[in-house]
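The structure under discussion is supplied below as structure tokens; questions concerning it will follow.
For this view, one protein chain was removed and the others were kept in their places.
Entry: chain A
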Amino acid sequence: MTALETIDLGKRYGRRWALRECSVALPAGAMTALVGTNGAGKSTLLHLVTGLLAPTTGGVRVFGRPLEMADVAFVAQDKPLYRRWSVADLLRFGAATNPRWDHGRARSLLDAHHIAPGERADRLSGGQRTLVALALAVGKGARLLVLDEPLAELDPLARVRVMRAIRDLDATVLLSSHILADLAEVCDHLILLHEGRVRLCGAFTGLLAAQPAGHRAATLEDLVLEHLRAAGGAS
């Protein structure tokens, strides 16, 4: 089953296309890495599939239906939280704004990482903030989770903890990141964006196997770098 499908999705700001002719399909249960240089259109794509932005062209389907807010959970870049709210307040916020709220799942993720409900959001470490934002997304009860740079600005230990928490999620996940080496551990699918266009999309194994003769990228990292180099040389 297809969890997320974009059809000729595009977003234009003034005369500049942030994203163009983006048609991708992600199978249910996949962990997809969204990769690309700064300004490639990663955040634009994620904001389109989470309903934060309206598309200029095309559309988004989630589990075969037109996008509905309840079907997608989102952790935005920099993990915005209301700074002066306690963790318990934030969970109440999640419960109040989502009909399918699953308190047990949100709570158990926080308990696993020893984050107390009384803690105030602005007193949390970067890793803890990420986990609270992730718990809110998990509690929403959506089958598709979208994470924008969840690993950015985390120290190595926190990164490992967050990576494990993401890997253990029982959902279809689309996440963007700069850190290619880490992504290979958790992800099995890849979307490579460059200058607003999709350059690669598919399962890792398939992408590595389908290289033209003479290209011998052995890892995801090599594959991405090779494509970016080729795209850079072409333009």
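Basically, a contact is a pair of C-beta atoms (placed from the backbone, for glycine too) under 8 Å apart; a residue touches a chain by one contact, two chains touch by 3 or more; residues count from 1.
The rule is short, and it goes like this: contacts and distances are computed from a predicted model.
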Quiz item: The chain dropped from view, which UniProt name applies: "FAD assembly factor SdhE", "ABC transporter permease", "Tryptophan synthase alpha chain" or "3-oxoacid CoA-transferase subunit A"?
Solution: "ABC transporter permease"
Exercise. Can you work out which residue in A:89, A:119, A:153 or A:195 touches the chain that's missing from view?
Key: A:89
Exercise. Since one chain isn't shown, list which residues of chain A touch it in the complete complex.
Key: 50-56, 69-70, 72-74, 76-78, 80-85, 89, 92-100, 133, 136, 140
